[in-house]
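The structure under discussion appears below in the form of structure tokens.
As you look at this complex, bear in mind that one protein chain is not there, while each of the others sits in place.
And now, chain A:
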Amino acid sequence: MSAVPNTPRRANAQESFTPAATPQTSRVASSHIVQSSPHYQTTRRHSLYGTEDRIILDPGSCIWKVGFSGEGKPRDVFYAGGDSGESLWTLNRASKPAEREEEDRILEAKLQACLRSVFHNSLLTDPKSRKVILVEHPLLPLHIKEIMARILFNNLQVPSISFASSHLLALLAAGRVTGLVLDCGHLESTVLPIFSFRPLYPHLRTTPLAGARLSNHIKALLLMFGTYIPPATSLSATMNIPAASRSIRVPQDVLTEKVIDEIKTRICFVGDPIDTDGSGAAQHAMSPGPSEADLPPSDPALSESEFSRVSADVSIDSSNFAPSSGYSVVSHSQLPGMDHAPGESRVQALATMYGRHSTATDIHLRVDPPPAQQTGTGRGTLIVPGWIRERAAEVLFEGGDVDESSVAEVILDTLLKVPVDLRKTLASTILVVGGTPMLPGFIPRLQAELTRAVSRTSNSSSSSAAPSRAGRPRPRPAAYDKYAALRPLLPYFAILNNPAPPPPGNATAAANAGKAPAFTPSMMAWVGGSLAGALKTGGVEVQREKWDEAEAQPDSDDDVPMAHDSSPARSARSSPAKSILPDWTRTPLPTGAPPAPRPPAAAAYIPSAQEQMVMG
């Protein structure tokens, strides 16, 4: 009875035993195993792309851009964290080893899914035959870089990975080799000066005022000033009850990441700074607050900055506070001794001021009602006031905090750090890249903010400097003018990709402002990577056999820090990255004296001819 003839349904199982598969595949297999040698042999089978065509990966914490070198735009762009738009990693890491390990495991699984989908779904190519250029943000956490390298080498078996600095690549896409690049991404805004292909990493400056903070700010503003009209409970109610009487404050659940993202990317823009003609309004706005009598009334910047603090508070615990407590964030505002009511009215006054100055229209947005109130008919309506659309981005431009410089200040801080003889050059070759500058009006506004921050005289600028707030009891320190040194540079400031450059201050600025090709800021780094790939250059290249070698040999140095790691296998796996992957933070410090004959290991850093000449 067991001798059953094959039935059609089981045909597949029978096919699996066709001998044809085995010998053939084993031959391929052996060739693959032998093949840890330089270049991939699989390409000879079907070389879809030239062997020199490389894959450019620009992995952000939120959005990935992928494509082939030599092309003007990426093949695919996607949310790495899934459709919800949450970011793969944040600026924080769990402090407990067990939790951190768990975090890393989740991150690795997500990154693996992303990377596999890049090759198999987006690019439809064989990873074993494609070299990869990884567009690397200079502050990309090392453990993430290690995980990515591990997945690419072990799981996908790419032949090599080149690590190229995103700022440098973006500069290439602008046709320059020298410049000051601001990358305003999701988690951070980072400024890196680059001189003649050389990123000056020690002068890198960063601030957490970036896309994620903007999202939080928009959310906080909408919770306070937005309006939500829930769907009518029945269709007849839609007719009878006017919308105004149904409108309520915005429930927290309505403002999902997705909704906020849509608001940010579709209807927000950056308005011009409110300058002196707005001072009257600012003064008026500040009058209810009793504690700021000593503030210079003519400076709207301070009021704006206080205003933007709201989101900083909200962002800390926006994940878990109840909607009701969402409004009370104002109460623990920064000014000591300020109780709830003035705070509320102060923010309210600012809202009034912005509202008065904004001619932007209110937008009605259809949103899904929160899951708890799904009973109504259809979708709810979220009303976004026009001034929020225009002024939400103020949070990025309001400085005065030593830890969180504004986007303009972070550029100026970098300029203060770089050698004096480079300042003029760098100030006139500022390049703004990243996703957040895609907001219409961002770059012109940044230019205006730069000018404003530098040209502000000591009288008015003192209020925006940090000490004024902390040192209220003391007499104010005599005019701390941080950017005085940069004031002579004022006519030189020029943003390469400013779509609407102001009248240039001098010939240098005129030669640079707005002269970059019209690539979008968000794509600059990717385009530069594509360019580097087409020019057969790129960053430091790591071959797979090097990785395999490093992974094979037991590593003793790193056992101590990895002691908390539960599985010995894991620590062994993560070790090769330490020795193989390029990392500017781990480069040996320069010796004070002219270098002695280099040991072979140190020869990894070859000075260019130019450099050698200098050294010589």
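Please note the rule applied: contacts are C-beta pairs under 8 Å (C-beta built on N, C-alpha and C of every residue); 3 or more make two chains touch, one makes a residue touch a chain; residues count from 1.
Here is the rule we go by: contacts and distances are computed from a predicted model.
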Per UniProt, the name of the complex member that is left out, chosen from "Catalytic subunit of N-terminal acetyltransferase of the NatC type", "U6 snRNA-associated Sm-like protein LSm6", "DNA-directed RNA polymerases I and III subunit RPAC1" or "Dynactin subunit 4": "Dynactin subunit 4"
Absent-chain contact - pick from A:87, A:166 or A:498: A:498
Selected residue (touches chain absent from view) among A:172, A:191 or A:430: A:172
